[in-house]
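Here the complex is missing one protein chain, while the rest keep their positions.
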Amino acid sequence: MFDHGQPSYAEVNKDILSVMLETGPRYWMLLGTTMSVAVIFFFMPWFYQLIVGVGAAGMNRNAYWGTYLSNFIFWIGLSHSGTLLSAILHITNSPWRKSVYRSAEAMTLFSLMTAALFVMVHLGRVWFVHWSFPIPNQMGLWPNFRSPLMFDVMAITTYLTASSIFIYMGSVPDFAAVRDASTGTRRRLYTIFSFGWRGTAREWHTLGWAYTFFAVFVIPLAVSVHSIVSWDFALSIVPGLHHTIFAPYFVCGAIYSGTAGIVTVMYCLRKFLNFERYIGQVHLDNLGKLLLALSLIWSYINMLELFSSWYGGSSFELEALKFKLTGFYAPLYWEMILFCAFVPLLMFFRKFRWSWNKMLLISILINIGMLTERFIIVATSQPRKFLPNAFGFYFPSWIEISITIGSFAIFATLFLIFIKWVPAISIYEVKETLKPLRRDA
Amino acid sequence: MSISVLDALRPARKPALLGLVAVFGLLIGAWVHGKYFSDRSPVQPIEFSHKVHAADNEIPCQHCHIYADTTPVAGVPSVSKCIGCHKFLPSVRDQPEILKLMAFWENREPIPWIKVHDVPDFVHFTHKRHVKADLECQECHGPVETMDRITRVATMRMPWCVDCHTEKNVEHGRDCWTCHK
Amino acid sequence: MSKISRRDLLQYIGAGGIGAVGGVLYSESIERDVELIIPQVVPPEDYSPGIATWYNTVCNQCSAGCGISVRIREGKAKKIEGNPVHPVSQGRLCARGQSGLNVLYNPDRIREPLTNAGQRGTGNFYPISWDEVLTTIASRIGRLKIENNASRVRLLTGRVRGHLDELFAQFMGLLGSDHYQQYDFTYPSALKAANKISFGIDQLPYYDIKNADLLLSFGADYLGTWISPVHHSLAYGHMRQGRAGRRGKTVQVEPRMSLSGAAADEWVAARPGTEGLLALGIAHILVSDGHYNGSDRDQWSDVLQAYSPSAVSAETDISEGNIRQLAREFGTSKAALAIAGGATTAGTNAVASAVAVNALNHLAGNLGQPGGIIFNSDQAFSATPGTRQAGMQGILDLVEAMEAGEVDVLLVHDSNPIFSLPDGVGFRQALDKVPLIVALSSFRDETTEQADLILPTNTYLESWGDDVPDPGVGFPVASISQPVVTTLYDTLPVGDIILSLARQIGGELPMAMPWRTMEEFVKERWREEYAMRESGGADQDFEAFWQAALEAGVWGQPGVMTGDQIVPSSSSTIAAITNPASQFAGSETDYPLVLHPYLSASLLDGRGANLPWLQELPDPLTSVVYGSWAELNPATAEDLGIREGDVLEVETPAGSVKVPALIFPALRPGVVAMPIGQGHTSYGRYARNRGANPMDLVSMQIDDRSGDLAWAATRARVRNTGERLQIIKTDGITRTLGRQILGPENDHA
Partner (left out) sequence: MKWGSDLSTLVEKFRQYLKPGYYDEFDYHWTMTIDLDRCTGCEACVVACQAENNLPIVGEKRYARNREIKWIRIERYWEGEYPDVKMGFIPMLCQHCDDAPCEIACPVFATYHNQDGLNTQIYNRCIGTRTCAVYCPYEVRYFNWFTYTWDEPLEQQLNPDVTVREKGVMEKCTFCIQRIRLAKDNAKDDDRRRVRDGEVVPACVQSCPTEAMAFGDSNDPEAKVSKMMKDPRAYTVLEELNTTPSIVYLKKAHAES
């Protein structure tokens, strides 16, 4: 499974740790840019919006939910697969997972955080956001547990906690490795991170057991999270959102975009951190197959959704459908269909599955498609509700657009910081996959 | 080289302790402020003493706060009201505070009293209902007749209201629209 | 645990200290800022904080004269509602009336006397003291008076009724000038002229819509803008559902569906200008089919001979069957009533049309009957309101006089001819010939901008006065208007201004007008009326009566409305029946379309344009806010290739304006309709430079029989400029798409 011959244990350590221990100027430049982009495109517009009010965004009487919420879903979606995939693959212990999962889980973590940020941006009075947490308070008021938004709060916080523990636990031995490879303050830091890991048989055993336990525990969580996010919409009676198919639709979509995201990240790791040795054809191939399968499921559910709208025959649903397929945002819709349903079919052919560049392109297209899918959900259903006289139109303002761009920078920043602090590839698990060396070697 | 976490943590002890002390300081500071620097008993433009009026001279509250039982606001007495009595009280006429009062009256200026019991604008409290429910003024305003300078004894915050409504089980008294509208 | 060194100790103390300070600062920062309680120095006796008091007065937003009561809290006006005991409004009030608060608290009110320091029309004004400004005017007028040139003083007001009207009249009379005119664009002069012809009365009768079974309205938007909308609305509601098992029917004849048209069961879009003809056609059938058989049947049939259904149908473009059916319903229904207004009475044949409609009422025999036309035999103060309405002819005379330099001082009060008259009148230019223009106004409208001296007047909510509704309600009624709030700025009630002028001018004026304020004057007059009606009513009785009247805001003698009615004979009407076709300015070839200006339901003739609530009130039928538009029938628009939002250049012989197009389904093809009210060049921040004024398009044409402006007799053409402009409106899609919004399909009713 190694393209360029199997490395020795020492080499593994060296390769992976070098990323952290010696940093070139390129890294700092990159970090600097992403950070400044994040500030300029995300935080400054947000600050402005906090001053003048949500009116700074393009939302109006016809669409109280806008780009912010659609981005929120997108990032939640991206967060899937990361942990989920690694957990499933861990249980079905498929070896090719091992060099991929660490960064995949990191992706989960950071996109979740970005998503949470979007909730804040969306709120009208974010300074009271703590009211939506069940904290005992002076006023003796509790949040409304019937509200899907409350479900969200619960689900997301749980998922965030669980997956951060999961990723942390997985990297304890690697922290130890870093500790041993470093000196001074960093060493002290990693001593703390690694909880004084020695690598005794007992520790290994406990870790293995706990890790598997969490893997099992995380899988249903991941599924629940996006189901619940979907209920934000499905629990409304708005035509175009009021579908029972929404939960699986969202989950599948989430994993889909997530997996695509992983491919993108893999590509970057491989390219910029020279992990060619560890991230090879086999990963690409497997991910490709997975993507293909997901795309098929996704297309199927999509058709189902259209069908149930049409077959239901309610004038409300039909109107919403008509607007979606032929209305102002129809081009976006068809663009989504193209990118998410047809482009992936190319992966039936090996020469696509095996080419990093082609796969990168496909994965990015898929995620663009998914981004628009989320946008279409909010932008086409709300302006076509029940009373024709209140029909309207929604178009995002420049603030929303720039904040959307900024969110990617935030994600990148977090990820860059991550690869600096945590081994981007699980050292010990990679080692597990190495063929045992002969004594005389 | 040791790999014990404790050893690694040792250098962090000092800053941590400092932080702890600072937090304590913070709490103490907040408490001190609440006790001594808060607006619970502001200095009024005229050192009006409820003790003298309500206790020593046994003037009933509503003799001056005439609107309390008929309108949402209790109302502070008009300047003319004060004068109405004080022009017949030569004994205290040349006391400094009374002179201030007279000054206001001569210039036909209202007295800019500072609000002690203040609630946000989105709270629509009505004195009338509470007075008509036979609540003693003191139940909310404290032993006013013992105060030379009025001090707010109750927090005047929502839990304080709700608690009372609950224990007196006011009919629908916990419906938000009882006070917020 | 090692010992703590001094150094450490200091550090700990430092940390603690910083923390403490931080704590104090933090809690200081989250503390609510101090508020003050400002007591009254001496409280007014009817004042109690937190309790609302209601004062009754009269609405002045249109000429209906509704009684209103204003809600006052802590001395500020909070809300206007109809006065429940007032016979006109009966506790209800329209959007315009309720927006009176925007008049009172308008940010653009004139807050002190102003002078333009000799540079007229520049729009620069400078504060000046009341004494100075009043002396200036008084001396100027006084001199003229001494020189016996008082006729060179002219007074032009808006619609003024009650004793303010009398005050003006007295003032001018004593000066020796008989040039006191009123001009109100919305005043139904033609209708009045027609009624004089048919009924021989010089006042508007009471139209008893309430008890009618069939209301046939020719262009009169009685629910929106015509005469007394609130009262008519009340009547309408009762007529529709107020009488068990007896639902009145309404038919509306007009080229562009108005509010009343939308409410009507049938909307008949006759060819513009032929409404009167249609009325005659119906009359013809009424007589010929024997629905009418009075003694004078033959005279009727003679005079109506010419108007056979076929002929009328050809002219009006209404199918013969439709006409016959209308006639049948009109003839058979128990109480049928026909009214004329709006564009029908704004053609060059205005009076003829109105007379024709009166003919219908004659034939229906509803004169003096419930559900018909009722004459106000007895008016309070035996007032005959509106007699000083100049009409267009009067204005033209005034303009002529000004041009001829026969006017030295022009007093303008609450009237805005520059805005509400076509440019063809040349009022604006004529003003240049007038040495001194004095405006008595609360706002800087187009006419006020031209003034040399601006005397800021109180709004009607700050003034004393009284009013006799016109038309009356069938029995004598008079309402008192009293200030409901203390005057906001350095302004005066217009009555007081006139009185103080009278004092300063001297001569016999101070003698004849001894009252110091309008209040005194009004009370005086009421005392006399009281003495007259309650024969020998003692003074203390009057004081009681006065207090009661103030409280009620209105005095009236409800009686049998239809009692002792003199039913005028039909002869005069018959004699007056003619049918001149309305003469449209502009040839049909050059100007294929007919321009149909109509009063905006919210801004009326533009006087409401400075009120934010009205600017933000969606137009009832198009839901457009802010700005104006030109309506086209979908078919017409298609022929011209025009979509909604295309900026059109509407052009008439009189001029041209640019407005965005709006496709309007309920508009007769070949007609372009525009709302009046926008297009102010001044008049405050909410009105200035917004939309276009259709009066710029109206060519100067006069209906010679009433001397009134024929503002609906102009032809127009439209050109698509290619520019686009977003029409701001609240409507999304205005079709139900088969959804059960207006009620289930299966019809219970």
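For reference, chains read A, B and C in written order, and residue numbers begin at 1 within each chain.
The rule we apply is simple: a residue touches a chain if its C-beta (ideal position, glycine included) is under 8 Å from a C-beta of that chain, and two chains touch if they have at least 3 such contacts.
Predicted model only: the values in this text are computed from it and were never measured.
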Who does the absent chain touch among those shown? A, B, C
Pick from C:L191, C:V230 or C:A673: which residue touches the chain that isn't shown? C:V230
Among C:V41, C:A95 or C:I702, single out the residue that touches the unshown chain. C:A95
If the hidden chain were put back, which of B:R10, B:H63, B:R93 or B:H180 would touch it? B:H180
Contact set of chain B toward the excluded chain (per top definition): 120-122, 124, 126, 128-129, 132, 172, 175-178, 180-181
For chain C, the residues touching the chain missing from this view: 50, 73-74, 76-82, 91-95, 98-99, 101-102, 104-107, 223-224, 229-230, 233-234, 236-238, 240-241, 247, 249, 257, 259-260, 262-263, 265-267, 269, 329, 488, 601-602, 612-614, 616-618, 620-621, 623, 625-627, 633-635, 665-669, 685, 726, 728, 730-731, 734-736, 739-744, 747-749
Residue-wise, where is chain A in contact with the chain that is not depicted? 52-55, 58-62, 64-65, 122-126, 128-129, 131-132, 141-144, 146-150, 153, 232, 235-238, 382, 385-390, 392
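As a working rule, only the chains that are shown with their structure count from here on.
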Taking the mean of the C-alpha atoms as each chain's centre, how many Å separate chain A from chain B? 52
Taking the mean of the CA coordinates per chain, how far is chain A from chain C in Å? 64
Provide the residue numbers of chain B that touch chain C in the complex, in ascending order. 14, 17-19, 21-34, 37-39, 42, 67, 70-73, 75-80, 105, 108-115, 118, 120, 126
If you look only at chain B, which of its residues touch chain A in the complex? 1, 3-5, 7-9, 11, 157-159, 162
Within the complex, which stretch of chain A touches chain B? 138-140, 176, 179, 187-189, 191-192, 194-198
